[in-house]
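What follows is subunit A.
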Amino acid sequence: MTIGLEHYLVLGAILFAIGLFIALSKKNAVGVLIGVELMLNAVNLTLVAFSRFSPAEIALSTQVFVVFIIAVAAAEVAVGLALALVVYRNRQTISVDRTTLLKG
Partner candidate 1 sequence: MDPGFPVLSLLIFLPLLGVLLIALLPGKHTPTDWLVQNAPGNQVDYPKWLALGISLGTLLIALVMFILFDRSVAGFQFVDEFDWISAEAVGFNVAYAFGVDGLSMPLVFLTAFLTVVAVLVSWRVDLRTKEYFAWLLVLETSVLGVFTSLDLIFFFLFWELELIPMFLLISIWGSGNRNYSALKFVLYTIFGSAFMLAGFLALGVAADTFDIREIRHDALAAAFLPAPAIFAFILIAFAIKLPVAPLHTWLPDAHTDAPTAVSVLLAGVLLKMGGYGILRLLFTLMPDVAADADLALAIIGAVSIVYGAVITIRQTDLKRLIAYSSVSHMGFVLLGVSALGTTGMSGAAMQLVTHGLITGMLFVMVGLVYDRTHTRQIADMRGLAHYIPLLGIGMVFAGLAGLGLPALAGFVAEITIFLGAFGSQTAPVSIALLGVLLAAAYILWALQRTFFGPKDEKWAHLPDANHWSEYTIIIALTALIVLLGVYPSIVMDLLEMGVAPIAATVEAAAASASSVAGGG
Partner candidate 2 sequence: MLSDVNLLGPELVLLVVGAFLLIADLFVAQRRILMGLAVGALLGSIIYSAVLLSEGHIGNQAFGGVLVVDKFAIFFQILLAGAAMAAVLVSTETLQRTPSRRGEYLALILFSTAGLQLLAGSRDLIMIFIALELTAISQYVLVGFHKDRWGSEGSLKYLLTGAIASAVLLYGMALLVGLSGSTNLLEIANFIAWQGDGRQDALMLAAVFLIVGFGFKAAVAPFQMWAPDAYTGAPTPIAAYLSVASKAAAFAILIRVFFEALGDDLLAEHWKTIFAVLATISMFVGNFFAIRQNNIKRMLAYSSIAQAGTLLIGLAAISADRSELLGASGILFYLAGYTVTNLAAFTVIILVANQRGGSYDIRQYAGLGKRSPWLALVLALALISLIGLPPTAVFFGKIYLFETAVQSGLAWLAVVGAVNTLISAAYYLRPVKAMFIDAAAEDEADAPALRPSNSVLATLSLVTAGVLVIGLHPGLLINAAEAAVAAVFS
């Protein structure tokens, strides 16, 4: 058999799942961010796969999409880390199950 679109999609799906699991289950804020990054990469992988297995003009726009996603991901991480820093200054912790002043 040949490696086709489905392989990449499955791979992306699994990667997305793992990323989601990390994001949903990690105590540490940075850990959650890592999970998010994985999810984004999964999306990118999916997109690139699509671009490979589709006509040229589409291929292009999808790849552009990927570029944007990567950029945005970087921005998000930057802000996220900054925030984590602020939280740490206030609370001496960045584990999300202890930053629960706001509840109820």
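If you want to know what made the cut, all candidates are chains of the complex that A comes from, given by their letters.
As a convention for this text, a contact is a pair of C-beta atoms (placed from the backbone, for glycine too) under 8 Å apart; a residue touches a chain by one contact, two chains touch by 3 or more; residues count from 1.
Quick caveat: nothing in here was measured; it's all calculated off a predicted structure.
Undergrad: In the complex, subunit A is touched by which of the candidates 1 or 2?
TA: Selected candidate: 2.
Undergrad: Taking the complex as given, what residues does subunit A use to touch candidate 2?
TA: Answer in residue numbers: 16, 19-20, 23-24, 29, 32-33, 35-36, 39-40, 42-43, 46-47, 50, 54-55, 58, 61-62, 64-65, 68-69, 72, 75-76, 79-80, 83-84, 86-87, 89-91, 96, 99-103.
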